[in-house]
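First, the structure itself, so that you have it in front of you.
The complex appears here minus one protein chain, its other protein chains still in place.
Chain naming follows the written order as A, B and C, and within any one chain the residues start at number 1.
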C-alpha cells in the first residue's frame, strides 16, 4: 500500500540546484530521494535519502526506482536535473565528448522517464520535470555538443508532455537561462548573488509547477535573473 | 505615503479570468482595482473597487491610475487581461474590425503599461502581466485579426521585459492555450469543466508569477488543460 | 483577358530593398508596379510603373490594384515591403508614434493583402510576400513600437498562409535579420558592404520564394549576412 507521504525523486545532485530541489521538496513534506553517482559535498538536508546511481545505466536507474517503490509505493514528482557541459570549438570536439554529453544529458533523461512514468501512469497523476538551459533553444557558437544534447532533451520532454498529459501526468521542461549561484560561478565567471540565479528560487518555481492544477498546466518554464540579457 | 497594503490593478474583467484574478489577489491581501467599461455581471468579490474605464482611451486609463495612486500610492501588480476576438475568413474581415481588435487587445495594453510603469519604476519593483492566447504564437486560418493583435501584444511584452527587467520590474506574458470555463464555453463550444480551464487555476498561476524571486523570473508562461492537444 | 506577361506589385519602395525588388522582378520578365507615397529617389529601373499610393488608406490601395488589374488583368506576385521604424525608450514613446508605426507596418499590409488576394484566389495561384525583420520574432529593449508592429505583421502573414495556402496562394514572411546596405546604413551605423546586406541578394531570395514549386513551399525565410551574430 502506498505511503501517505508524497515522494520526490531528484536525479543529479551536485551542490547547486539539485540540493535546493531536495530541500524544497522536503520542506513541502515529501519524502525525497536523491539519485547521483556521488554527493560531491551537496547538502541535501535531513531526511533526503541518497541512492548511488549511474544515471546513464539502465539497470542502475531501474534498480533505484524499484527500491523507492518498495519503500514508498509511489512517485509523485521526479526531476531529471543531471547534465554535463562542454564548451569547445567544433574542430577540437571529439565524437567521444559529443556522445558522452548526450549520454548524461539526454539518454539519462530517457532512462529516468522510463523508470518513473509507469508508477505515475498507474494512478493517473504525477509530475515529471526536466532541467533545460539557454542552450535548449539556442545553439551558440562553441556549444555544438551541449546544444545538441539539450535540444534533444527538450524534444523528448515535449513528446512526453503530449503523450502523458492526457493521462494526467504533468511533464515540464524548464529553461534555466542564467548561471546558478555557486562558488564556482563566482570564481570562474565572476558572478555575484545579484547577477546569478538563486538555486532556492529556481527550486521554488519547480514546486509551483509540480503543484499546478491540472486544468492550467505549464509545459515550458523560462527562468532568468531580472538583470539577464535575453 | 504609500499604503502598507499591496495594490493590484486588473484591466478587463468579464465573468471569466478577470474576476478570478480580482478574487485571487484579494485573497493574498492586495487592495484590488478592476478597470473595465462595465462589469457585465462579473463577481469580483468584496473589497475590489471597480473603476469604469475605456481601456482604449489614453485619458481614461491615465485617470484611473491617478485615482489609484492618490488612494494607495502604489501599484504592485498590474494585469492587462482585456481582449476582443474575431474569427472570420479574411475575405469578409473589414479593416474596421481589424483595427478595433488591435485597439482593445494591443493599444489598450500599451496605454495600460504607460500608466502602470512609472510608479513601479520609481520604487524599482512591481509586476506587469499580459494575457496572451494560443493565437499569440500561432496564426491560424480565419484568425488574421486576432493573431495579428495577439502577436503584437507579445512583441510589446517582450520589449518591455527586456527594458524593465533590469529596472526590477517583472514583465510576464502568458499563453492561455485553451478555453476558459464559462457558461458561454459550455453553450458555444461544448466545453466541460474537465476539458476547459478553471479561471481560478489560471489566476493562481499569475499569482505564482507575481511572487517569483527576482533571481528566477519567468517571462513567458504557457498554460493549458492537461487534456489539451498542442 | 489577362496579359501573358506576369505582374508584380511592390509596396514600399525607398532606395533600398524596394527598388531592388522592382529590378529583380523586371529582370525575370514581370511587368512591375511600385506603390508608395513618393519615390524618394529610388531607381526602379526601366519599365516599372510607379503609382502614388497612401498605403495606410484603404481607398488608395484599392484604387491602385484596380488600375493594375485594368491594365494587366493579373497579379502574380505582391510584396508588402513598407515599414516605419522607431527606436525609443518606452517612457518617451507616445501612443501616436505607437499607432502610426502599426498603421504603416501592419494595417497597410492588411489593406494590401485585401486588395491583392481576390485576383489570386480567382485563379488559384500567386505569391504574397511580407518583409519582416529581427524585431518580428524578438522584442528588444527600446523597440516596443517596432516589435509590436512587426510581430503583428507576422501573425497576419501566418494566418494568411494557413488560409490561402490550400487555395494555391503562396504566402511568405521573411525575416531580414541585418541592416540593408545604403548610404544611410554607412553614415548612421558604420556599415560596410561586407557587414550589411546587399538588397539585390535579398531580392534574389524573394524571387526564389515566388518561384518555388507548390509541393515544397517555404512560409518563413530568415536572411542575414554571413558575419551577423544571431
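Everything below uses one rule, namely that contacts are C-beta pairs under 8 Å (C-beta built on N, C-alpha and C of every residue); 3 or more make two chains touch, one makes a residue touch a chain.
Quick caveat: nothing in here was measured; it's all calculated off a predicted structure.
Every visible chain touched by the undisplayed chain in the complete complex is listed here: A, C.
Checked against the full complex, the candidates A:127, A:147, A:179 or A:202 give a single residue touching the omitted chain, namely A:147.
Of the listed positions A:20, A:72 or A:106, the one in contact with the omitted chain in the full complex is A:106.
Contact with the omitted chain, checked across A:37, A:162 or A:186, is made by A:162. Interface residues of chain C with the unshown chain, by the touch rule above, are 162, 165-166, 168, 170, 178, 181, 193, 196-198, 200-202, 204-205, 208, 212-230.
Although one chain is not drawn, its touching partners on chain A can still be listed: residues 58, 89-91, 93, 95, 98-99, 102, 106-107, 110-111, 113-114, 117-118, 121, 135, 138-144, 147-164.
In the analysis below, only the chains that are shown with their structure count from here on.
If you sketch which chains touch which, the chains link end to end in a single open path, with no loop closing it.
Rounded to whole angstrom units, the spacing between the C-alpha centres of chain A and chain C is 44. Taken residue by residue, chain A touches two or more other chains at no position, since every residue touches fewer.
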